[in-house]
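All protein chains but one are shown in place.
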Amino acid sequence: MDPNPNASISTSNAPYRDLPVASSLLFSAKAKKGLTFEQIGKAIDKDEVWVAALFYGQAKATDDELRSLSKVLGFGEESLIGDLGSHWYPNRGIGPIPPTDPVIYRLFEGVLVYGHALKAVIHEKFGDGIMSMIDCKVHVEKKPDPKGDRVLLTFDGKFLPYAKW
Amino acid sequence: MDPNPNASISTSNAPYRDLPVASSLLFSAKAKKGLTFEQIGKAIDKDEVWVAALFYGQAKATDDELRSLSKVLGFGEESLIGDLGSHWYPNRGIGPIPPTDPVIYRLFEGVLVYGHALKAVIHEKFGDGIMSMIDCKVHVEKKPDPKGDRVLLTFDGKFLPYAKW
Amino acid sequence: MDPNPNASISTSNAPYRDLPVASSLLFSAKAKKGLTFEQIGKAIDKDEVWVAALFYGQAKATDDELRSLSKVLGFGEESLIGDLGSHWYPNRGIGPIPPTDPVIYRLFEGVLVYGHALKAVIHEKFGDGIMSMIDCKVHVEKKPDPKGDRVLLTFDGKFLPYAKW
Amino acid sequence: MDPNPNASISTSNAPYRDLPVASSLLFSAKAKKGLTFEQIGKAIDKDEVWVAALFYGQAKATDDELRSLSKVLGFGEESLIGDLGSHWYPNRGIGPIPPTDPVIYRLFEGVLVYGHALKAVIHEKFGDGIMSMIDCKVHVEKKPDPKGDRVLLTFDGKFLPYAKW
Amino acid sequence: MDPNPNASISTSNAPYRDLPVASSLLFSAKAKKGLTFEQIGKAIDKDEVWVAALFYGQAKATDDELRSLSKVLGFGEESLIGDLGSHWYPNRGIGPIPPTDPVIYRLFEGVLVYGHALKAVIHEKFGDGIMSMIDCKVHVEKKPDPKGDRVLLTFDGKFLPYAKW
Amino acid sequence: MDPNPNASISTSNAPYRDLPVASSLLFSAKAKKGLTFEQIGKAIDKDEVWVAALFYGQAKATDDELRSLSKVLGFGEESLIGDLGSHWYPNRGIGPIPPTDPVIYRLFEGVLVYGHALKAVIHEKFGDGIMSMIDCKVHVEKKPDPKGDRVLLTFDGKFLPYAKW
Amino acid sequence: MDPNPNASISTSNAPYRDLPVASSLLFSAKAKKGLTFEQIGKAIDKDEVWVAALFYGQAKATDDELRSLSKVLGFGEESLIGDLGSHWYPNRGIGPIPPTDPVIYRLFEGVLVYGHALKAVIHEKFGDGIMSMIDCKVHVEKKPDPKGDRVLLTFDGKFLPYAKW
Amino acid sequence: MDPNPNASISTSNAPYRDLPVASSLLFSAKAKKGLTFEQIGKAIDKDEVWVAALFYGQAKATDDELRSLSKVLGFGEESLIGDLGSHWYPNRGIGPIPPTDPVIYRLFEGVLVYGHALKAVIHEKFGDGIMSMIDCKVHVEKKPDPKGDRVLLTFDGKFLPYAKW
Amino acid sequence: MDPNPNASISTSNAPYRDLPVASSLLFSAKAKKGLTFEQIGKAIDKDEVWVAALFYGQAKATDDELRSLSKVLGFGEESLIGDLGSHWYPNRGIGPIPPTDPVIYRLFEGVLVYGHALKAVIHEKFGDGIMSMIDCKVHVEKKPDPKGDRVLLTFDGKFLPYAKW
Partner (left out) sequence: MDPNPNASISTSNAPYRDLPVASSLLFSAKAKKGLTFEQIGKAIDKDEVWVAALFYGQAKATDDELRSLSKVLGFGEESLIGDLGSHWYPNRGIGPIPPTDPVIYRLFEGVLVYGHALKAVIHEKFGDGIMSMIDCKVHVEKKPDPKGDRVLLTFDGKFLPYAKW
């Protein structure tokens, strides 16, 4: 992505208008610098998906991570910590439900169509419990394919058995 | 899973009451035989997740696949083809929305929390388009871990670029 | 489609459980005879989409059309007219909203993504008014393409200008 | 459409208040110049429906396309690329659901009334799969008719067969 | 409408499955006799819209009115009074909301589009209050017109001023 | 209604905050001049209900009609055409659904209670089709009555038969 | 209300199909005996509103109260206690929300229109807290009035101050 | 309530942000003067509940009543009539639905739990019709009780019989 | 609770009609035996809340636990294992949402009113993460109090910190 000093983020529409002000500042700085999430992730030693989640206000960074991020983006670190520091916690979950954007809807459709099948297979392999979405790492990989490249999306989450008492 | 000749499927509750009658018959035969989706999948040369999707009426089998399935389950093949043969097409999507079951809700929560981040990373890696949920293969793997086993859930879907005209 | 004397329609799931009883009988007779909507349409001189709409209880046939249909399907005409004759009118609209089935959802997505654009172009070409969905003919055509066949879906609807008074 | 130097776009109401700021600027420039989507489309070598979708923030243009568009509208290209350049991706889907505007509602009604019929015919002609709304071209044509002109609305979308695995 | 001794009412779909059993019996008897609501209305000295509302379980008849109705339909009066007699009161309001059937949706669209305008005109003509839907008479008239017949739908409702206290 | 030079329209609440800015200007000018919709309607040769619909952004006027309206309201015509001229089209439908205001709710209740009855009577009188809400004229009349004045609300809409193809 | 040995309760529609079976039996016995809630209330020493709530499965009676009720209705007490005895607890709340029936909607409209005003007045008179709907007695009284009888509906509920801790 | 010259009303949250600007001004003036609704009601000869409804934009005052109100609150009467004068009509109904505030939810719960019982008793006492929420007076009274004071909430509404025609 | 050989469970209403058939059998056996959840819990060495959850189909028992339960209830163990054995997994989550029953609504109200406060306090005490509802034990205790007994409801759930990657 080329740097674009004129790049701006319109906050009059979803999802930006529902995010903390810091989100728009982060997206704007990233666009002006022409950086990808992958590049930022490498610079601060985090996965690109986690970095993107942080930009959307869906993950929490330590003050040290915010400092590293400030450096990469050429951002005042005081200001970033003022916005997203230890007093701030994510308000997770970005609408609408069901999603209207086709990229996100396809993930939702995966839940609609394969949700019960996945539940049944998880129960058979692990017993009564769930796959944690808290202790879970999410990755996106590009898998070249002559018939058209493929997206490899992985959720790696801890199995949590149901308590009995 | 041990065979249980008394195993029955109650069709008065979700999701069974919203599925074709064939679904209950399939689940019941599987329970009586004590087979797992993995075993059935191996026997008919399909992934266990796809087999589970078929049981929930969310995938379409050929007549040959239905014949193989009938053999594994000790089922009359005429009857299975009568129910799910070439005249039948899945009515995909099983509710409720949002899901109330915690296993399925966690997948939905993944969309709520990481949906926009995944969208942004897919756009950066592939451009304007989507990950197909039609040309998509879904896998569940058990990843042993001393701190607690992990569920490795993979979506392997074709990237589809947006047409311009 | 091959005739299948064992073909049955499970009415415990959507959309069949929400349709008139006659719908299941029609679908079942069609499957047993191995007829396509195209073949039935040709036999009764109607488009296949209209015939399918009639099967789903979304269109109204005359008694003569019901008689022709009875002949094609090997159905008692008295019974069909008893169910769908002149005293019967469609209760149009089949849920859920939004659709969960991916085929129908894609049409809905077309409305979500291109609805305002279509409205704007219709206004520019025709002025203030709408495209009628009542005086509208709908067609599906298969367009072979080396990169993958294409579906050509056409709505041919009368433009209705808004009254002023 | 006559040029109107006083033309303005009120952004206090739907859909403009939910669109990126660039959308209002585009609509306003178009109105002041008195251009139709068809004229703009011809000037930048794109279909009018795609151009309208771009105006509503529902399609993504390349920087070159934005430059052409800037010329046609007498717009600063720096500014347009700053708003909708390579760092920007559409957030597709414009509400409300169900639509309240009669023009858009009629399209939605088409899904409600003919959705299942279209699904059935697509399955019969193509097998298990969907009509893509991603690799899909949408056209609006005016078909003169002595009883009242007709709108010819076409969706030309690739058929995507369901994967099996 | 011609009498049809084979006419039947399918109660597996809306709105019949949500109505009292008596409704299906009334509709079925009417169809077998080939009577219109207008004819029934004349025979029992009521407007056809009110009669239709009664059939749909949306109005309450006296025992005498039920007796007259029984005679017209060739129905046992004991049975009709047993179902809809003095112990029975309508449970008014038939869904879905918003309506999916195009005939009923158009009325709903009238509320969406003209509701505020009607409210403003009623306030100007009458002051602060409402048009009663309880003390309200509803009529449908056919108005022949060479460009296409018109439906004249009239609500004649008492104005009720808001109390002050 | 007496002219009131201090009259103002609060745009912080429904429905004004959801309407184009021009709506508030129109309502404010009307209140300052002390004009009724009936008086404005007479001055521009339109029905008062249509005029009110225009004020609420639910109808489209020609430039000539806007010029007449400007004169009646003592409004700059350039400005009104700049806002609602040929580049502007109504975004029809004003919420909430269901309506909460009692005046509008009563109309909605009419649909809930009498919708199916009206559908049935329309079908009997006209056959399979709908009453158009596009080619429809709506009137409100005050009918004096010693027991309390009555509101006579009329919808005069074209019947549109369903196409067959 | 006159006794009617043929009186029956149709359980195919709301609210009866959502109530315990005992509800229909109670309503049916009441109708056959021609008793009012007031008469039943007097016979078992309870208010008529509470008795009606019990019939709708919205209140809980002791075994003694069920015995008294059985006597009044000529019902087997074993059976009534078998249905609604000490093992049974009400599942309170009967839909739909918002109510569609005009009688119940008017109460709901009271909440929509006067809810905030009532809250403000309760706070002024009592401080921070609520009016209990658990320790609350509800009465309906007929207040004759020459201009039309009036319904006097009273909620007499304990004020509960908010805890602080 | 003591006068508080610093009292302010935050209009960034419900319900104030959904009310006309005049509402905040009224609430603010009332708080600064330390007046209760009861005191204001006595001063302008209206019930406190009606006054509160007026403050929330749910009732309509005459110009004379606005003048009295202005005097009590030390408000410019021109300004109040400019805001809420003869050109203004309430937009009744304040959300959300269902209510989330516990005070208002309890009233809503009364409808959920006792709605059908009240409907049945009203029908028995009055016949087929409703209790008007338009010609209805609402009162709140404090009823001292040694076990805890009670709220006596009364709705005194005219019974309206259903029209027949 | 006294044994009642006539005790029956009506499955025509919520929540029983949405539960597996086994649930009704369990509730019925419990009522006939006059056992409390506490007594059953002691007999099978589980907490009463967990036992109740099992009855409502919201928890999973081992075959051994089902055998113990069968003994306590005088139930055929084959049949119980046939229904709820190793092939069965709970479909968790019982509606409606929001709850209408006042007991359950109060818990929901706790989430509405105190949810954000609890989130903030959990974050302060534990950092970024959640309280698990999977590894969570729930207890109800009766705390006698002269002013009225109190319910002590405890959720004892593991804190799960958010993964970073």
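Letters A, B, C, D, E, F, G, H and I mark the chains as written, and numbering starts fresh at 1 in each.
Criterion: a residue touches a chain if its C-beta (ideal position, glycine included) is under 8 Å from a C-beta of that chain, and two chains touch if they have at least 3 such contacts.
What you see is a predicted model, and the numbers here were worked out from it, not measured in a lab.
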Among listed residues G:Ala59, G:Ile94 or G:Val151, the absent chain is touched only by G:Ala59
When the complex is taken as a whole, what residues of chain A touch the one chain not shown?
11, 17-22, 57, 78-79, 81-83, 85-87, 90-95, 97, 133-134
Suppose we count only contacts with the excluded chain; which residues of chain I make the list?
1, 15, 36-38, 48-50, 52-53, 55-56, 58, 92-95, 97-99, 101-104, 106-126, 129-133, 136, 138, 140, 142-143, 145, 147-160
I need the residue numbers on chain H that touch the omitted chain, in ascending order.
1-2, 4, 6-8, 10, 12-15, 27, 30-31, 96, 99-102, 105
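By definition in this document, only the chains that are shown with their structure count from here on.
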Whole-angstrom distance, CA centroid of chain E to CA centroid of chain F, is 26
When the C-alpha atoms of chain D and chain E are each averaged to a single point, how far apart are the two points in Å?
41
In chain A, which residues are in touch with two or more of the other chains?
1, 15, 49-50, 98-102, 105, 109, 112-113, 119-120, 123, 129-130, 132, 136, 138, 160
